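Only one protein chain is missing; all other protein chains are in place.
Here the chain labels run A, B and C in written order, and each chain numbers its own residues starting at 1.
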């Protein structure tokens, strides 16, 4: 099959590689659409994320959808032909985290496009059958791929304990910030303020995603007052994080989902005096069924997020583009 | 009455002041013992804690016990004569935090020895009747006063979600660190490792408070491995906090109770990848009855903590001493 | 002032009584609208609810709104003139339940229209200032009164842990069942099935309250399959409760809010094998601000519920009517 392979830092090649062999519990998916994520861009540009280092050639891409074309020995044959959204993880299912319902924290996880596990910028990819989630015919291939970032948003809103009446501040109006904003409203939030320095993104956000949008540079006080029940950082920017923590009411929540610096200066005295609870989101557990339901019912307009499309032979351009273009929201690769 | 008054930064005077007037729901307590706390030392030495600034003369001291000698109009007369431990706060009882059971976060709190509210380094102090908790005759005056730091420890263990089988790391073997260690075991923790650079304090900790003690300077790896369910910082030291966060397992808890710098560099990437939950403890809500029960039954040996005693005319010496003496665990003022 | 007084079982008289005297923290409200509740009907018809017995004359009515016309000594004068919705309870604020944020469970509660505390079928009523919640000018008097049953619905959805994607079964399409259905959707429920034998009520429910409606008599299997995340009983009928529990998935919730028999035969073996969690709702804590926000924004169409209106001299007719008329949803008394 054809695959777009990261052969070394900042070097992508379209190569002919072997189709993945199926384990007994796996299915083979012919990929129809793959979203480009910041972590793909990061691996491409830097060759590593934290201590995950790309040492050998690697297929990137983990926001993927397609159609099941083959099935392992233990999988019912009826599944062949199903259109599916891929939950791109293979937890061990036996460690204590898997058994406690925190399989995202599995100590032996194999995750798409996290070295040395290949991802989905390719014609085909394999996944355990129960992580290939059927989607309805009415859902587009691109929306099916974007169930992955929608899942991140759901995991974030759960951790942020958003419920009816919540007031939420979201830093960053990229795809994750927009999805968190929209999902927060579905969880019952009555006010969702997104903060982003880009006017283009603030306007985008006001088109059905957030209830208000502020510029953190020119209106910093609008960002931090009045205090909110939850602050979600989807920017990864240290100043946004610090500013956001100051906006949280006593007993409120901070959830970090954006990726950025290893260490950030945090106002611990404020965190103590207000008993603020701060945590982060790492991938997701048990989000696909809800994400598919929300997208299928039209509650989340995933298709609206797609601003650019690329072919499998053009992944390098997609990765460069996603990192640079301020007016790109979501780029999708169509193999 | 006589009171020990902080008249300006680093200046304490024994003065004759008026006995507090009682509101209808208050009682007057003749003070029998008052613990000296780090925050008292801090106000004395620096004149402020964060944005709480001592602007007029102030009576310090908030770990207090005594005997009820008078009662306001709405309080049953039978309460006169009771020996009590004082919960040194007057929440407004009407704001949203009070109504939600988080009265420690009350937006209109009046707390002992937090400017401009006087504390208990005096012959008498007033408190709402329901915050004057009866103690059994078998409990010493000093133990009755130390119900306050024990309450901090209980609030901490609740936030740290300690339960049967928990493994806990505690940084700092001062009074709060020791009490957190002991209370953690009562909550069911099977391993409680305290970390402190003072050998004296480590030895003290091993005498019934913690199950293990490490020196963070000479054995840093013993502090951070293996990973624990909860890390409690009772030191306020930025390096201890950072080191402690690294010791927490995926999905584990960090609770900050020690006071120190306003801002601390924290490993946010680690917090995200492990979905660690970090929060702080600010005073306490609904802890006195349990604290009294634990002390009365002998589960927590409060009297053991008292290493030094001072008279009301010697509060300045007590405050200086507490800040300097490495072998002082808890100093108590006996009016 | 004029008041509608229950003088003995099934006997209501319009009497001239004294205007309530204000405690220092109370306000006096000129009543503009009062909803008629099943508990009012019950006290009128039976003279008691469980062990709460009407022994002396009593003013019924606890779903009330009006305008502040006087204020006690400690209340800011600016509050006079405010239109308010009354949270009809006076907790003691000092017991352990009040301090834990469960003031609905206060051991010394004084609640409107629960003997011997008078309610609001009168020209005026008094209430502590912080339980008189301001409403916007755009909200009708009737909607302001119905914030009370909306609060019951909010308390119910919180206990039922309803969140994005929840599937909910509600037995009974009276005012509480309708409000629970609507609020469940605001909490993110994607499917809310109401079950009621009355065709009129099922049709009412489908007009913006629930997503589906079933007849438990003719379509029992539609009520119990497929399994739901939460079952709310708002009917009080033993067969509905038993049937509803069978409809709950493993690990799901049952919340009883309807009033009926003292004892009900429950499938404990099923509750065990599925680890179903069953509880009840008793009034509410901290619901008014959210209820007012949801009604003011139009998310809950409270005015739609009002099907009948009565004068203060016609309360007996209102009570009789509410108990009998299958096409009455909500009756309101306008003093």
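Everything below uses one rule, namely that a residue touches a chain if its C-beta (ideal position, glycine included) is under 8 Å from a C-beta of that chain, and two chains touch if they have at least 3 such contacts.
Model, not experiment: these values are computed from the prediction.
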{"item": "Chains in view touching the one left out", "value": "A, B, C"}
{"item": "Contact with the hidden chain (one of C:19, C:67, C:278 or C:317)", "value": "C:278"}
{"item": "Of A:39, A:102 or A:307, the one touching the omitted chain in the full complex", "value": "A:102"}
{"item": "Full-complex contact with the absent chain, from B:5, B:139, B:157 or B:302", "value": "B:157"}
{"item": "Residue ranges of chain B at the interface with the undisplayed chain", "value": "154, 157-158, 163-165, 183, 186-188, 190, 289-290, 293-294, 297"}
{"item": "Those residues of chain A which, in the complete complex, touch the missing chain", "value": "93-94, 96, 98-103, 128-130, 285-286, 289"}
{"item": "Interface with the unshown chain - residue positions in chain C", "value": "50, 97, 100, 102, 104-105, 159, 241, 250-251, 256-257, 259-282"}
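We adopt the following convention: only the chains that are shown with their structure count from here on.
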{"item": "Chain B and chain C: spacing of chain centres that average the CA atoms, whole Å", "value": "42"}
{"item": "Whole-Å gap separating chain A and chain C, where each centre is the average of the chain's CA atoms", "value": "42"}
{"item": "Residues within chain A bordering two or more other chains", "value": "none"}
